[in-house]
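All protein chains of the complex are present and in place, except for one that has been dropped.
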Amino acid sequence: MPVLGQNQYGKAATRVVRVARAGATHQLTDLTVQVALSGQLTEAHLVGSNAAVLPTDTMKNTVYVFARERGIASPEAFAAELARHFVTSQPTVERALVTVEEHRWERLADHSFVRSGQETRTARVAYRADRFEVLSGLTGLTVLNTTDSEFHGFARDAYTTLAETTDRVLATEVTAVWRHTAQDAETIAAADWNADYATARERLLAAFSGTYSYSLQQTLFAMASAVIETLPGVAEMRLSLPNKHHFLADLSPFGIANETGDGAVYLATEQPFGLIEATVLREGAEQRIPVELTSPA
Amino acid sequence: MPVLGQNQYGKAATRVVRVARAGATHQLTDLTVQVALSGQLTEAHLVGSNAAVLPTDTMKNTVYVFARERGIASPEAFAAELARHFVTSQPTVERALVTVEEHRWERLADHSFVRSGQETRTARVAYRADRFEVLSGLTGLTVLNTTDSEFHGFARDAYTTLAETTDRVLATEVTAVWRHTAQDAETIAAADWNADYATARERLLAAFSGTYSYSLQQTLFAMASAVIETLPGVAEMRLSLPNKHHFLADLSPFGIANETGDGAVYLATEQPFGLIEATVLREGAEQRIPVELTSPA
Amino acid sequence: MPVLGQNQYGKAATRVVRVARAGATHQLTDLTVQVALSGQLTEAHLVGSNAAVLPTDTMKNTVYVFARERGIASPEAFAAELARHFVTSQPTVERALVTVEEHRWERLADHSFVRSGQETRTARVAYRADRFEVLSGLTGLTVLNTTDSEFHGFARDAYTTLAETTDRVLATEVTAVWRHTAQDAETIAAADWNADYATARERLLAAFSGTYSYSLQQTLFAMASAVIETLPGVAEMRLSLPNKHHFLADLSPFGIANETGDGAVYLATEQPFGLIEATVLREGAEQRIPVELTSPA
Partner (left out) sequence: MPVLGQNQYGKAATRVVRVARAGATHQLTDLTVQVALSGQLTEAHLVGSNAAVLPTDTMKNTVYVFARERGIASPEAFAAELARHFVTSQPTVERALVTVEEHRWERLADHSFVRSGQETRTARVAYRADRFEVLSGLTGLTVLNTTDSEFHGFARDAYTTLAETTDRVLATEVTAVWRHTAQDAETIAAADWNADYATARERLLAAFSGTYSYSLQQTLFAMASAVIETLPGVAEMRLSLPNKHHFLADLSPFGIANETGDGAVYLATEQPFGLIEATVLREGAEQRIPVELTSPA
């Protein structure tokens, strides 16, 4: 007889928008929320008893109620409140995992906004046995350096044809997840998650643009290190960096030079692509961010 | 025997990136180019003779060569040069249609960039018989007003249940195409397409945020009018505006009020959605932008 | 003062699923419906009066009511009933355009189904002044021939480097739209749209696989002709065929031959891609399918 292993269930893709309009200048918060609960669910799987199954529809309702009644101070704080609620209010729920994506808007006018940027801020809070684990992050942040990137001196085998280069375009679409040191309800409430996020994003961008790079691996390490060195509460960071290749167009059949330099023309390709992934840890920290979180394949 | 009607062929999705690096501060241009040619292609369709078929691979090569040799002053000028090239250099090509999408980047540092915004600037130039038709546009520009939008007094029938509202969130993702009055090679070269684009985009945003709206139709008309009134060279504008519905979450089952006002919480939905489309014309101008261009379904 | 040109508005992406369960064997119909209405909407655009604006929410309701009360005999018949309803019941509506996508399911068991295929059947019915125009079609039908495709003897210019080939892989993702000769309510009710669709699909596939091809243009013409010759009610067909390139991998750097033949290995690429589009007409028929309908760019 097969046996039930790890399991969880919940509501994904709940889209909640909240408008604060205390004065003439409105504030807009735009989230996608996912809830996943684990606990005493063996009966549900084995004999079809739903006595321990809080409907996923209820989770959706709860997201809207909490957004209305408590506001959304930050993705992290909002996720933490929701996660604790489900565990502390439902006797059969042992662990809650709440993931929030925040969509960015820029102000146009007092009550007008335009979607800005392509990146999404993320937060993922797990709550179990009175303990929170908080992951912050972002995805979809696309950056490009037109120079200060080399790639050579690499290993070779019988199938290696790649030419070495001392000046290439380096571009990637950053997915980053960083773990904060252990939190309780008080430290979560006291922290300035939005300021920390802004710092982390700024450090990632500065390290990307400021690193003279011999490989995307080196750039990755520099980016993660910059955040860890700046934010004392970050224990580890996981980065997943696809190499968005820009190849110099070969115009030699037409007698036209197209070398790195002014006016160089590149083919931007989507696939195949290199994919560089690593966790960088504060010295002494444990690695806890799941590798597959940023790299499901 | 079936008969060949309108036909065209070409290369789509050619991704070209050009870097100007005259000094320390580099410039980046990032385009997706599509070429479609029409002409004496009956033999190709009916008897498999390719004597009049310039390979689509050649079109791709030409895009890279022109980007390298002539630069990319603007999507419109680049499209126009390509379109004219194919018609004037190939005796069997009678018409060329070149479509360009420009992807936006913002500067991070001298040689570093970050993809910005979600919208794409578009240009579409047709060339035939020494005559250019230039369409400019944008797609993917998402905007939202938190107030100053009403919707009531509408028609009703037996299937109407929608409540009237005097204060709702209004959000849309703008697709706009505007046609310039007739152009020749000289006027295309002389125009400042980038400045005109910036003006059009700014007018669209200002009209969206500044219009007190009784319907998305009214907002649409105000947006298009603002561009036509500001840019004398624009003969017509087509707008396609999906209504990105934000519904007030119904929290009454929980005894919680959630009315428009401070702290209101909305369900953002993807589908179904309203879709408002119209062409607005300068007085006396002919309607020439195909309706299906912005509304294929 | 800018002037209002062509305009329409409606509800897109209404997803309706209907289950017929007269006996143990259930039937499933799965549609996405889009409605667009035109008529006396100048006031709505210019002065914000909604007196002639039937809410798009009502259109959605009507789709569900009609599916419930009248059933869905075919996408074409369902679209026609809806289109006529809006024009005949609303004095300010002059034209209705209803587009239906049907998603395919295959039977697993009496009341169980699995989504099958990647293609979507489409229908688009316009109604105005007691006259219907019916377009049928499909999109997303991906097909591939491993041989019997050549490409050579093509035009050349200074930027042509493509090698000629007498045996290549030919693959495409078919978008087809065909127009039926004029219809009234009686002929729409009497026609067997589902049988016609099955015939058209079968003819497209047979012509694709059975045509020895010297170009995708030739294959396109053969495909459209096969339908027109088989279905007497089809006046014209528009096909849009992206060339899904499969290039022989160049393994010569490793001393490995990789020519067409047993065991040949291909790079399947997504972009850039060739795009071949044409309308084929029954002799004497007028071309009425908008070119942009299958080729918005």
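All chains are identified by letter, namely A, B and C, in their written order; residue positions are counted from 1 within each chain.
Basically, a contact is a pair of C-beta atoms (placed from the backbone, for glycine too) under 8 Å apart; a residue touches a chain by one contact, two chains touch by 3 or more.
Values in this document were obtained by computation on a predicted structure and should not be read as measured data.
Colleague: Which displayed chains make contact with the chain that has been left out?
Modeller: Contacts of the omitted chain with visible chains: A, B, C.
Colleague: List the chain C residues touching the unshown chain?
Modeller: Counting only chain C, the missing chain is touched by 15-22, 26, 28, 30, 61, 64-65, 67-69, 71, 105, 108-109, 111-118, 141-148, 169, 205, 208-210, 246, 249, 251, 253-254, 256, 258, 261-270.
Colleague: Could you pull out which residues of chain A are in touch with the chain that's been left out?
Modeller: For chain A, the residues touching the absent chain are 1-15, 34, 36, 41, 44-58, 60-62, 65, 89-90, 92, 99, 124, 151-157, 159-162, 213-218, 220-221, 224-225, 228-229, 236, 242-243, 270-283, 287, 290-297.
Colleague: For chain B, which residues reach the chain that was dropped from this view?
Modeller: Spelled out for chain B, the touching residues are 158-159, 161, 253-254, 270-271.
In this section, only the chains that are shown with their structure count from here on.
Colleague: Out of every possible chain pairing, which has the most C-beta contacts?
Modeller: Top of the contact-pair ranking: B-C.
Colleague: Roughly how many whole angstrom separate the Cα centroids of chain A and chain C?
Modeller: Here the centre of chain C sits 38 Å away from the centre of chain A.
Colleague: Between chain A and chain B, what distance separates the C-alpha centroids? Give it in angstrom.
Modeller: 30
Colleague: List, in ascending order, every residue of chain B touching at least 2 other chains.
Modeller: Residues 15, 61, 65, 270 of chain B touch two or more partner chains.
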